[in-house]
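Below is one structure, written out as structure tokens; the observations come after it.
All protein chains of the complex are present and in place, except for one that has been dropped.
Chain nomenclature is as follows: A and B, assigned in order of appearance, with residue numbering initiated at 1 for each chain independently.
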Amino acid sequence: MNKYWQIAKVRMQEDTAYSAWYWAGTVSSILRLLVIYYFWQAVYSNRSAIQDIDLETMITYIVVAMLLQGFVGGVGQDLAENIKNGNVAIELMRPYDLIYKMFAVDLGSKLMHLIRGTIPMMLVAFFFMDIPFPGSVEAWLLFIISAGLGLWIGTFFDFLVGVLAFWTVNIWGVRVLKESLVTFFSGALIPISLFPDWLRVITEFLPFQAMVYLPVSIYSGMISGTEAYLAVGLQLFWLISFYVLVRVIWAQAVKQITIFGG
Amino acid sequence: MITVENLQKEYKLVKRDPGLKGAVKSLFHRQYETKKAVKGVDFTIGQGETVGYIGANGAGKSTTIKMLTGILTPSAGKVTVNGLVPYENRQENALSIGAVFGQRTQLFWDIPVRESFNLLKHIYEIPDQEFAETVSMFTEVLNLEPLLGVPVRQLSLGQKMRCELAAAFLHRPKVVYLDEPTIGLDIAVKVRIRKFIKEMNKIWGTTVLLTTHDMQDIEEICDRIIIIDEGRILYDGGLEEIKVQFGQKRVIHFDLPELDSPFILPAPLLGMAEVLPASEGETKVSLSFDHERVKSSFVISEMMNRYDIQDLTIADPKIESIVEELYNRREQGGTYEQVLANS
Partner (left out) sequence: MRRYAKLYWEFAKNQMKVMMEYRIDFIIGVLSVMLEQFASIFFIKVVFNHIEQINGWSFYEILFIYGIAATGRSIHHIFFDNLWTLGWQYIRPGQLDRLLIRPINPLFHIVADRLHQDGFGQLIIGLIILGTAIPQLDLAWGAVEIALLVVMIISSGMIFVAVNLFFATFSFWMIDSLPVVWAVFNLSDFARYPLTIYHKGIRTFLTWIIPYGFTAFYPAAYFIDKSGFRELALWTPAVALVCCVIAYSFWNRGLRSFASTGS
């Protein structure tokens, strides 16, 4: 266990070394907050609610969703690059479980991102955009659990997409494809409850809404009570399913490496 | 052809704090450190000469070549190549030069070699007839036929270097700069490459400036060498001459597995040979001696009389050791002229 924690810590240090990316990321986040803010102000300029969602709830939803989406990614990119340049074979010889190692690396970057990126951004949103925090301690706790489950599901999914690098060359294209799917169906852009009915039904059967929509709805109070507990249960279901899938597909991939040399 | 007068290059290295903040700060307020890479170099190379340009890593070789090719602007001094000042007429100069820069590829990574050549044809505006002739000649001399249809990224190092070389000579340049063209290659490829360079020099009178750490390259290709160290020329002259002057140190490694007491030099070799610090294990002993004063056979027979020798190897005079020797003499002797006078 300690081994993986050390890996995570190294990653945290590495991340602080690339400060140019950090500042660029911070500036971009602020820009996006601005776009979101003005866009929704304009949308609500002569109405008070859209499907029972008022402006404050809407902006809260969108901002929290945006921040949460920053965590939905994972190690897929690293994995894909390692597969492409053949390093994965070397990695497999090392004395650790590669999946756990990659998740430890991911945990390291996410912790760093939380401390340096998300928390300052939350404060900006709280002070300058009047984004409220969840209404109750229960909602806070549920949100934290739900967000944790959501980003874990996202990490697993990202890993699965990364493994695709065994079969495709254009890993960048696959990445964009995945990003678009997640952005769209996770509810990161707009609450899924506003989707047209047919699409909403489809979306409810997909795993993506568990990544962003469910936790953010709990945060903003759009889902509460029993419904919220059910949502967390649904997330658990997806998490377990994905974990099984990751194990099965990874076993296949390892076979591919050891038999065909990657 | 190529004239270089008092060529100097000093880099201003920006001292900078890490990260974006440092970068932004350095845009406005900069602190410099100067590093002199080339400190006043003069030479003239005539059409058709083959010159080895050698020196240790960081001696200023690449910097000089970058200035000759027009990539870098000198801090002081003058360069002309074919009557052009390369850094002022970079693109014009580029038409009549070719280059191979070590491991960096000239070719286009994703496309087959044949297509790479074809693109170069357009870039250098080579006439169709000439291009066809050149390619078929190169294909034969460098044995490129099986490689032409393969994307560059799939070639082995040796295959790639053969193609690189063809690419550098494709437009029949007047001058070719070769920076470590044989590094990391196996003997067969090295031989082929050397043969090719010599042949191009013979047929087209191409001037060749070659940097390498491989003495064999120099011996087979060059009739003149220029040695540079710490940004100054240490030696400029014929290859035979330098070997006579500086290459007479020989080293022989002896393997003495039976040795149980500290090694003592046999009496007849005292004052003639020198024991070099042991490198691997304690059973190996290396002797260095002056080839002019002592014969290798004498050293070996004296050693055999005294010790039980399991194996021995005679090391060639390495260009590095010649450079080092020259460098040592300069340290002791002061100027370059004195070094030559003392030798």
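Operating definition for what follows: a residue touches a chain if its C-beta (ideal position, glycine included) is under 8 Å from a C-beta of that chain, and two chains touch if they have at least 3 such contacts.
Quantities reported herein were computed from a predicted structural model and do not represent experimental measurements.
*Asks:* Which of B:50, B:82 or B:106 sits in contact with the chain that's absent?
*Replies:* B:106
*Asks:* With respect to the chain omitted from the figure, which of B:72, B:178, B:228 or B:303 is a touching residue?
*Replies:* B:72
*Asks:* I'm checking contacts with the chain that's been left out. Which of A:129, A:144 or A:181 qualifies?
*Replies:* A:181
*Asks:* Where the complex has a chain not shown, which of B:1, B:56, B:85 or B:119 is the residue touching it?
*Replies:* Of the listed residues, the one touching the omitted chain is B:119.
*Asks:* Among A:120, A:135, A:173 or A:225, exactly one should touch the missing chain; which is it?
*Replies:* A:173
*Asks:* If you put the missing chain back, which residues of chain A would it touch?
*Replies:* These residues touch the chain not displayed: 20-21, 23-25, 27-28, 31-32, 34-35, 38-39, 41-43, 45, 47, 50-51, 168-170, 172-177, 179-181, 183-184, 189-190, 194-196.
*Asks:* Need a quick check: the contact residues on chain B for the chain that isn't drawn.
*Replies:* The missing chain touches chain B at positions 11-12, 14, 20, 23, 26-27, 63, 66, 69-73, 87, 90-92, 94-95, 97, 99, 101, 104-106, 108, 110-111, 115, 118-119, 122-125.
Assume only the chains that are shown with their structure count from here on.
*Asks:* Once you find the CA centre of chain A and the CA centre of chain B, what distance in Å lies between them?
*Replies:* For chain A versus chain B, the centre distance works out to 53 Å.
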